[in-house]
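Here you go, one structure.
The complex appears here minus one protein chain, its other protein chains still in place.
Just so it is clear, A, B and C label the chains in written order, and each chain counts residues from 1 on its own.
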Amino acid sequence: MIRVGVIGYGYWGPNLVRNFSESAECEVAVVADLREERLAQVRRRYPAIRTTTSIDDVYAATDVDAVVIATPVSTHYALASRAFKAGKHVWVEKPMTATADEGRRLVDEAAAAGRVLHVDHTFVYTGAVRKIHDLIHGDGIGDIYYYDSTRVNLGLFQHDVNVIWDLAVHDLSIMDYLLPSYARAVSATGMAHVGGGHEDIAYLTFFFDGSLIGHVNVNWLAPVKIRRTLIGGSRKMIVYDDLEPSEKIKIYDKGITVNADAASVYQLKIGYRSGDMWAPQVEIGEALQVEVSHFAACITRGEPSVTDGRAGLRMVQALEAASMSMRDRGRVIELGSV
Amino acid sequence: MIRVGVIGYGYWGPNLVRNFSESAECEVAVVADLREERLAQVRRRYPAIRTTTSIDDVYAATDVDAVVIATPVSTHYALASRAFKAGKHVWVEKPMTATADEGRRLVDEAAAAGRVLHVDHTFVYTGAVRKIHDLIHGDGIGDIYYYDSTRVNLGLFQHDVNVIWDLAVHDLSIMDYLLPSYARAVSATGMAHVGGGHEDIAYLTFFFDGSLIGHVNVNWLAPVKIRRTLIGGSRKMIVYDDLEPSEKIKIYDKGITVNADAASVYQLKIGYRSGDMWAPQVEIGEALQVEVSHFAACITRGEPSVTDGRAGLRMVQALEAASMSMRDRGRVIELGSV
Amino acid sequence: MIRVGVIGYGYWGPNLVRNFSESAECEVAVVADLREERLAQVRRRYPAIRTTTSIDDVYAATDVDAVVIATPVSTHYALASRAFKAGKHVWVEKPMTATADEGRRLVDEAAAAGRVLHVDHTFVYTGAVRKIHDLIHGDGIGDIYYYDSTRVNLGLFQHDVNVIWDLAVHDLSIMDYLLPSYARAVSATGMAHVGGGHEDIAYLTFFFDGSLIGHVNVNWLAPVKIRRTLIGGSRKMIVYDDLEPSEKIKIYDKGITVNADAASVYQLKIGYRSGDMWAPQVEIGEALQVEVSHFAACITRGEPSVTDGRAGLRMVQALEAASMSMRDRGRVIELGSV
Partner (left out) sequence: MIRVGVIGYGYWGPNLVRNFSESAECEVAVVADLREERLAQVRRRYPAIRTTTSIDDVYAATDVDAVVIATPVSTHYALASRAFKAGKHVWVEKPMTATADEGRRLVDEAAAAGRVLHVDHTFVYTGAVRKIHDLIHGDGIGDIYYYDSTRVNLGLFQHDVNVIWDLAVHDLSIMDYLLPSYARAVSATGMAHVGGGHEDIAYLTFFFDGSLIGHVNVNWLAPVKIRRTLIGGSRKMIVYDDLEPSEKIKIYDKGITVNADAASVYQLKIGYRSGDMWAPQVEIGEALQVEVSHFAACITRGEPSVTDGRAGLRMVQALEAASMSMRDRGRVIELGSV
């Protein structure tokens, strides 16, 4: 049984505490938050969980194997670093750190401490994304041409980050998990419209090896909620709509065929192929439950986390590069290798 | 009665001949095409229209007041230029010319000849776009924050242009017509996947004065057809879905409110306002019929064309700049003023 | 503060206990259920609530003002009747009783006891249905021509009732609340397909005064979930789709106009009027919270319940008549007045 201490009981904390509590492999020993009224809520719902306003209590607790960090991103590095010093494993919310430099140090510290560093890229653990992973890594889709996601809605504005760090990070982690290679470079554009100066709209293009291209459209100022991703392959194409109650994934037997023998571009024979559509059944269990179980296996059986510190670092590098590109109106930024 | 000669009876030509024929103000005198079998089709449907495989016949015809050019873009400048020399008015398909340099010369030649130069940016004449124009230039939407369009489907691949020149040109002309100012700069990305080398996917960001931003997502390799544009304003927001049989335009009384008195970004109070949605009735007549009537008025009453040579030139400049930016992976290109 | 005792903690019971607990005007004193494991769940979530496997404890409790009955319908009458004898008010789940005869007796007993008899027709308390009520009873819709509802999905099969008693009851209560008069007669058809003999598909037509007609399509064997109601008026028409996350109600400024002066049916001039569509903002709070508050007001301030015993009786009469008509393949059954 893995015993965790949760730091931060804000927007996402309740989901974490609930899922760790319901897990057969984990239990929550203590929850820390600076706000006493939030802790009162914990005690009402979970009388057996200790609460504290001092994070020292979490690190000092001998019945805490792992620290779960659900605080603003600017605090992630310091809190996770201290956990490793205290010999604890770490589950940290996305984005892993506020800078790539912090991220690199955290990855090193986890390795040095021999502890698990797991980043909560929740979407990777949904039934839909895992089903797409199976499809892509099976034999049906062919070469991947593009990943094109639209993730827009009204709000919620964040005070400390722009829309890229809030919404695009989801697509970055999905691409990181799904696609056959990691992004090589990014060009981003965006704009801030309301007080505070953080961009509320952004468009990110990622370049990969070969002709694979990724695009992410994120927007805090949209009148309708859209969560739709198109993935084009040489053999089949996928539409993934996360708002569909059922049929989240549709696979189209569509594509084009090119007659390579054509003597010139003007004789190029391009054919269109249009076949059946197929919507496979997708597991609908809660992603966090799957992820908590995976985290426990990482600790107890030494499995590598699917969304480990290196994945977390790749995301932070990409977010940092995209923000830099956006400030420079689309100037392409190469992404270093991790 | 304006008598026109149509050059080119390919994909769009039949729509032009039909609409000029049905117009009360125009009639078609002659249709030219190099393919005899296309001309045979004209004669079957319109026994009264002359046909010819020689464009000389069109320019020489004394009963032709205006030349309608529906040929590949690479021929537009030469054909239109010759029309002005022959004293004819010109209706030319979009994009107006293959290069901005040709475009500038054509605008000058039209002015020197004192003839009408009209570019067929059809969407500007649809009931939906004109209704949005009324809304934006009325008082309801507030300051425009963004224009964000997705225009994707499977095919039709073109031999001589990339997807920007084929699909994005529609959004460029709609933005040119709707928005309070013209685009100042563009950053574009894209990729070619199939033989021929022309990009089949492209993402264009346009920068305007102030915080207005435009984005266009065009794709010839999408499994589903999408024609959706979000337009965000400080007071209201619009969703324009051209595939909706009715309710093409929805206006959302939604937005955010910012408490400007907040001492710091962390105390920033952002409120969300969510009210009714309203789908105004939109005129459903054929856009080309409206446009033919407008073209006739330009000739007979000297009205300026809403999509005149200068608009056509702005589009060609933007397409040229976007293609250049795309080859350079998003490098921003300033757009000169016309 | 109204103190309630809840009998039955099955499918709906948890929602009732949660809403009564969260109400500022009510609190839950005791929950009774025959299944100890269900009671254990209550104690885990609500340590302050007493639990019992003996309903006697509920009736005997001096700190219980009202009994909330959420058991199978066959037990409703006996449990409610006993509550009145014990001087308690009653909230009973729909349908109120298993037979109209029981229903009549229960209404009389409530009156004799001077206690509140409230039936949980939840839909009547949703923001959507109340908004439609305002629209119909305001001046915009005109004369109501029809109410046409489709309420289908896969399962959940019930052991003791057919699909009419499970699903159609919702529409009966909505019609009872919304329409200007009560139904006069019913013709129903339906069919049973799977073991057990209860009809899983049914079609009900209700006849009202004048030309108002109501139709309800309910089905436990549908591959997709549909919850859509069309309401046609002489001036406007409403589409109410309960599955829409927003825009649950759409009002169409559409209709027909008839030229009454036409000399004969063959000269009848029928015109079609097609105008804007409007989707008003609908309150999205939980209906049960509104209903609990209303129930408290009925007890403390003597307000009549909007869904009182007489409404409950009308529903049971209609369900009984519809089932009878269905067994007789559509034979019309007159509905007595209550």
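Just so it is clear, contacts are C-beta pairs under 8 Å (C-beta built on N, C-alpha and C of every residue); 3 or more make two chains touch, one makes a residue touch a chain.
These numbers were taken from a predicted model, which means no experiment stands behind them.
Chemist: Which of C:Ala111, C:Val194, C:Leu243 or C:Ile284 sits in contact with the chain that's absent?
Modeler: C:Val194
Chemist: From the list C:Thr51, C:Thr205 or C:Ser323, which touches the chain that is not on show?
Modeler: Of the candidates C:Thr51, C:Thr205 or C:Ser323, C:Thr205 is in touch with the missing chain.
Chemist: Just one of C:Ser23, C:Gln41, C:Thr122 or C:Ser325 touches the chain that is missing; which is it?
Modeler: C:Ser325
Chemist: Going by the touch rule given at the top, which residues of chain C touch the chain that is not shown?
Modeler: For chain C, the residues touching the absent chain are 145-146, 148, 150, 152, 154-155, 157, 159-160, 185, 187, 189-197, 201, 203, 205, 207, 211-213, 215, 217, 219, 221-224, 230, 232, 237-239, 250, 252, 254-256, 258, 260, 262, 265-266, 268, 270, 272, 274, 325, 328-332.
Chemist: Spell out the interface residues on chain A facing the chain that's missing from view.
Modeler: Answer for chain A: residues 246-247, 253, 274-281 touch the chain left out.
By definition in this document, only the chains that are shown with their structure count from here on.
Chemist: What is the chain whose Cα centroid lies farthest from the Cα centroid of chain C?
Modeler: B
Chemist: What is the distance in Å between the mean C-alpha positions of chain A and chain B?
Modeler: 38
Chemist: Cα centroid separation between chain A and chain C, in whole Å?
Modeler: Computed from C-alpha means, the inter-chain centre distance equals 43 Å.
Chemist: Going by the touch rule set out above, which residues of chain B reach two or more other chains?
Modeler: 274
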